[in-house]
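So the structure is just underneath, and the comments pick up after that.
Take a look at chain A:
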Amino acid sequence: MVTRIIHIVLSPLIALVVAVFLLGLSRIVIARIHRRYGPPIYQPIIDIIRLMNQQSISHGTLFELGVVLALAGSIVTVLFIPLGGTNAPPGSYPLAHGLLCPLSSSGGLLVVIYLMLFGPVSIALGAGASENPNASIGVSRKMLLALAYEVPFLLVILAIMSHYGTISIAEIVSRQQDSAWGVFSVPLSAVAAFLILPAMLGIRPFDLVGAPQEIASGPLAEYGGRYLALLTIQNGIQVFVVIALFVNLFLGGGVNVITFLLKVFAVFLAAELVSAVLPRVRIENALRFCWTWPTGLALAQMIITVVSR
Partner candidate 1 sequence: MRKALSLVVLLVLALGLASALRGPSIGAEANRGELLDDQKVNFGRRYNSRAVEETGASNVVASVLVTYRGLDTLGEVTVLFVAALGLAVLLHTGRDRKSGKEAEAPSLIVFTGCRFVFPLILLFGAYIFVHGHLTPGGGFQGGAVVASGFLLIYLGCRGRQPDRQRLNAVESLSGVAFVVIGLIGLAVGGSFLLNFLPKGSPYALLSAGIIPVVYVFIGFKVGCELGGIVADLSGARR
Partner candidate 2 sequence: MVNPILLIAVPLGLGFIIPLLGLIWEKPTRYVPAAAMVFNLAASLLLLPKVLQRPWVVETAGLPPPFSIHLVAGPLGVGLSLLIALVGLLVAIYAIGYVREGPVAKYHSLYLFLLTGATGMVLTADLFNLFVFFEILCISSYALVAYHGDRAGTESSAKYLIQGAIGSSLVLIGIGFVYGLFGTLSMADIARNIDSVSPMKLFLPMAFLITGFGVEAAVLPLNAWLPDAHSSAPSSISAILSGIAIKAGLYAVARVLFTIYGADTIALLVLVIGILTLLVGEMSAFSQNNIKRLLAYSSIGQIGLIVFALGLASALGVQGALFLVVSHALAKSLLFLSVGYMIYRTGSMEISSLYGMGRRMPVSALCFTIGAFSLVGLPPFIGFPAKFTVIMAALERADPLFTALVGVVLVGTVVEGAYFFRIVQGLHFRPPPESATPARADQEEAPVSALVPICLLAALIVAVGVYPSVLTHYLGPAARDLLDKAAYIHHVLGP
Partner candidate 3 sequence: MSFLADYVHYIGCFALVLIGLYIVLVKTNLVKVIIGINLIDTGVNLFLVSVGYIRMGTAPIFSEDGAAGKQMVDPVPQALVLTAIVIGVSVVALGLSVAIRLYEHYGTLDLRKIRELKW
Partner candidate 4 sequence: MLPTTILIVAFGSAGFVYLAGRVHARVRDTLAVLSSLVLVGLIGLGYGAWREVVYVPDFLGLELVLRLNLLAWFFAITVAAVVSLSTIFSLSYMRRKESANFHYSATLAVEGAMLGTVFAGDLLSFFIFWEIMSWSAYLLISCNRGRALEAGLKYIIMSLVGSCAMLIGLLAMYSGLGVLSIPLVAEGMQAASPGFVLLVLLTFGLGFGIKSAMVPLHTWLPDAHSEAASPFSAVLSGVLIKMGIYGFVLLMYVVVGLKLLLGVGAGWLTFRHILCWLGAITVVVPTFIAVLQSDAKRLLAWSSIGQIGYIILGLSFGTSLAFAGAIFHALNHALCKSLLFLAVGAVEHNTGGVRDLNDLGGLAKRMPVTFACALLAGLGLIGIPLTSGFVPKWLIYRSLIEDGYPFLALAALIGTWGAILYVYKLLHNIFLGQLPEKHREVRRAPLSMRIPILLLGLGILVFGVVPGIPLRAVQDIGHTFGLAQLKVTLWGLGSEAGALNMLNICLAVVIAFAAAFLLLRLGAKGRAVDQEDSYAAGSAVPVGRYHYTVDFYGPLSRMISPYLRDRADEFYYWLAARGREIADLTRKVYTGYAGTYVLYIVSFLAALIFLQLVWHIW
């Protein structure tokens, strides 16, 4: 029980720290590619603190509730995702052994899929509660983009689930640690997932939701101060969740938290490298892209999986 509570407290904290770190890392990486120096890696923390102290406007309960719910949803999602560790016998020391996943036995991947909706939907509702048309446009794009990457993503997930015959992430992870990683057993899926990773992370070339130059940051248009701070954190955690999921599904998770986090950094860096050199696409193109190559690859993998079973 104590282990559990520790886990419950620990995972979000890890997520939070890593998320903030990832955000900073991202800015540095991109700056370096642009041959700039870039901000310090703790710049996001400074930003968040500054924002927390700033006075902001609020459009009402739902406006605020959207932020809280989004963050809560992201935090909850973290609880369902193993952050390294193996399915060692219970009772051993939590960080070194044992899976760091407090709610591994509550619905598995299917719940995660649903919980990942929590954040975007909440932000959409909150943004909708303001009257800014830019926010609405942004939300509309967000919804469509989500649909765009969700199709290959679901295919990927289904292929993995049917490959391993389970819906539990912990189970999938341990199976990978026992045998080959997902990248090798379901390679096409892995490629597909990597292709849609920028879209899931909301980074270029798929940063059309925010698109500051076009629609004034879209859903975030009306948010400022502490709300924006929370949303920044939420964004970071969401990024972490997505990459953590990728790691869990394709790279065998981690035998402990450290290896796990290293893998997360690696994947994030790879995604950032791709994103840094590409321009922003329009939503139509995003839809078309996601529904051709990634979907095709994921579908192929799924057919192979089903046939080979």
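Heads up, the rule we're going with is that a residue touches a chain if its C-beta (ideal position, glycine included) is under 8 Å from a C-beta of that chain, and two chains touch if they have at least 3 such contacts; residues count from 1.
Selection criteria: all candidates are chains of the complex that A comes from, given by their letters.
Just so it is clear, the structure is predicted and the values come from calculations on it, not from any experiment.
Within this complex, chain A touches only one of the listed candidates (1, 2, 3 or 4), namely 4.
On chain A, the positions that touch candidate 4 within their shared complex are 8, 12, 51-60, 62, 64, 67-69, 71-73, 75-76, 79, 102-103, 105-108, 110-111, 113-115, 117-118, 121, 124-125, 128-134, 136-137, 139-140, 143-144, 146-147, 150-151, 154-155, 158-159, 161-162, 165-168, 171, 216, 221-222, 225-227, 229-230, 233, 282-284, 287-288, 302, 305-306, 309.
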